[in-house]
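The complex appears here without one of its protein chains, the remainder shown in place.
Lettered A and B in written order, each chain numbered from 1.
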Amino acid sequence: MKADKLLAGILLVLGLLVIIRASSGDMGMVYTRAVSTPSDAPPELRWTKYEAATPIESNEPGVAVSWPRTLGLWIAALLTLAIFSFLLGDNVLYKLAEALFVGVSAGYAMVAGIYDGIVSKLLSKLAPGLIRDSLIPGIPETVEPDWLYVIPLILSGMLLWRLSPKGGWISRWPIALFIGTTAGYRMVTYFEADFVGQIQNTIVPLLVFAADGSFDGVQSIKNILMVTGVLSTLTYFFFSVEHVGIVHRVSRLGIWFLMITFGVGFGMTVMGRIALLAARLEFLFDDWLWLIDPLNRRS
Amino acid sequence: MMKRTIPVMIASIAGLVLVVAHFIPPAQSWADEVSSWFQILAAVAFILGGASLFKIHLQKISDQRPGWGYSALTIVAFTVTLIVGIFKIGVPPSESFPSMPWSGDYVGDGGVLWWIFTYIFTPLNATMFALLAFFISSAAFRAFRAKNTEAMILLVTATVVLLGQTYAGTLLTGYDWINPHLQLKSIVDEWLMPVFNASGQRAIKIGIALGIVSTSLKVLIGTDRSYLGNEE
Partner (left out) sequence: MQFLTNGQLDRRWIFLGMLLAIASPILLQVTFPEKPSPKTIDVFNAIDQLSESSRVVIACDFDPASAGELEPMISAIVRHCALKRHRMIFLTLWLPGAPVIKSNIRMLVDEFPDYRSGIDYVDLGYQPGAEVVLKVLTSNFKKQCSSDTSGRNTADLPITAPLTTIQQVDLIVSVSTGFPGTTEWVQYVGSPHKVKMVGGTTAVSAPSLYAYIPRQLISVLGGIKGAAEYERKIMDHYPQLEANQSAREGIRRMGPQFMGHMLVVTLIVLGNILFFVEKRKGTDR
C-alpha cells in the first residue's frame, strides 16, 4: 500500500512537470517546412508538401509548427505510456490502447490488401483501362483485360463466404489452393536449401591447409567441432533408435551442442528486447520531452 | 464431392504444377499464374480477417458482454482507418502524375492513414514488444536456474553472449596480455556463433526440412486433409 501511494505521488509530480514544460513550449513540438511540389508541374497542378524540419530551422521561410503532427506526437507518447502502464498491472488505459491497436491494425491490413492485392493484382487484370485512368496510371495502353483472372475473382468470393453462417464448405476451395501452393513450393525449397544445402555446408575438410600449404590448426578444430556438433545433434533427433550405449553418449553430446545453441539464442533474445525498450525510451526523452538532443535538432 | 474431393484435387493439382515447374522450366508460366492467384487470395484473406473482426466485436456489443466498450473502440478505430485508407483522404497525387488525384500511394506522406500509422500504430506496435524487456529481466531472476548440467551449459553460454556482445566483454578481457582469440568478444564472434550455434542450427534445419517435405507430400497426395476442417 505504501509503495502504491509512493508510486502515485511520483507519477503525479512527473505529470505536473510535463504540464509545466509543455505549456512553456519547451517540449513536444513538431516543425515542418511547406514546399510546393512537384517543381516541374504547372502551377495549377501543384500542391503543398510538408517536409520534416527541426526547431533550429524555425526562423527559415516556410518552417512552422505543425499542429496535426504535434498532436500526433503527444498521442503517440501517451499511448506509449498507456502500454507501459501494464507493468503496474492490467488497467483501463492499457485495455483502451490495446483495443485501439487491434482496430487500427485490422483497418490498415484491409486497406493494404485492397490496394496492393486486389487493385494491383486483380482489378488491373480485369479492368486495366479503368485502373489506368484512376489509380495506376503507369499501366500500358496496350494491355487488354485478362479474363483468366475471373477464376481468382470467383475464388475470392468463395473465400469471403466464410463469413456466412451457412455454406462454410464453399471457402474450402480457395483454402485448398493456398495449402496446395504452399505445400508445392515448400517441398522443393526446403529440400534444396535446408536439407541438401545444409548437408553440403557440413561437408568441410577436417584438416585445413592454407593456400601456401601450411596447416591451419584453428580452422581445423572449428571444422571438426562443427561436423561433430551436427552429427551428434542429428543422432539425438533419431528417436526411432533406442538411446543406449554409444548412441546414448553421442546423443548426450548432441544435447550439449543444442544447449549451447539455445544459450546463444537466449542471450541474443535478451539483447533484442533491450534494444526495443531503449528505442522507445529514446523516443520519449528526445522526440517528446526534449530532455536529450543527440541529433542536434534543437541546439 | 464438392465439399471434400474437389478441394483435395485443387490442392494436389496446384502443388503438383509448382513442383513440376521447378523441374520443367517451360511450365513456369503456369506456376506464375497459380502464384498470382495465391497473392490475390492472400490479399482477400486480409479483408476476410477485417470483416471477421468487425462481426465478432459487433456481436459482443449487441450482446452487451463484459468489455463491450473496448469492442466499440476497436470498431470505431477499424472503421475510421478503413475509410481514410480506402478513400485516400489527405493523400496527394503521385508526383509523376499530378493531374490524377487518386494516383498517390495510400500510405503517402501527409495522408490521414500515414498519420494514423505514424502516431498510433507505430508507438503501440513498438511499445508492446518493448514491454518484453521488463518481463525477461523478471524471468531472469525468478526462473533461470542451473538445475542440471544442461541448464548450466545454457546459462553459461547465455552469460558469455550477454557480456561479449557489449562493452562488458572489452572491459573484462579486452587487454593486450590476453590472447585475442580468448577474449569474450572473439569467443562469441569466432566460436560460439559460427561453430557451436551453427552446428546446432544446421541439425535443427535438417530435421525441420524432413518434416516439411513429408507433410507437404502428404498434402499433395491427398492423405492429409486436416485443412478441410471437421465439417462434413
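What we mean here is this: a contact is a pair of C-beta atoms (placed from the backbone, for glycine too) under 8 Å apart; a residue touches a chain by one contact, two chains touch by 3 or more.
Predicted model only: the values in this text are computed from it and were never measured.
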- Query: Which listed residue (A:Y94, A:Y190 or A:F257) would be found touching the missing chain in the intact complex?
  - Reply: A:Y190
- Selected residue (touches chain absent from view) among B:S12, B:S103, B:T173 or B:S216: B:S103
- Query: Which positions on subunit A touch the chain that was left off?
  - Reply: 3, 52, 87-88, 108-109, 112-113, 116-117, 120-121, 124, 135-140, 181-182, 185-186, 189-190, 192-194, 197-198, 200-201, 261, 264-265, 268-272, 274-282, 285, 291-292, 294-296
- Task: Could you please point out the subunit B residues that touch the chain left off the display?
- Result: 18, 28, 31-32, 35-36, 38-39, 42-43, 46, 94-97, 100, 103, 105, 107-109, 114, 117-118, 121-123, 125-126, 128-130, 133-134, 136-138, 140-146, 155, 158-159, 162-163, 165-168, 170, 185, 189-190, 193-194, 197-198, 201-202, 204-205
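The working rule: only the chains that are shown with their structure count from here on.
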- Please report how many Å separate the Cα centroid of subunit A from that of subunit B, as a whole number. 7
- Task: Going by the contact rule at the top, pick out the subunit A residues touching subunit B in the complex.
- Result: 37-38, 41, 45-47, 49-50, 68-69, 72-73, 75-77, 79-80, 83-84, 86-87, 95-118, 121-122, 134-138, 148-149, 151-152, 155-156, 159-160, 162-163, 168-169, 172-188, 190-191, 193-195, 198-199, 201-202, 218, 222, 225-230, 233-234, 237, 254-271, 273-274, 276-277, 279-280, 283
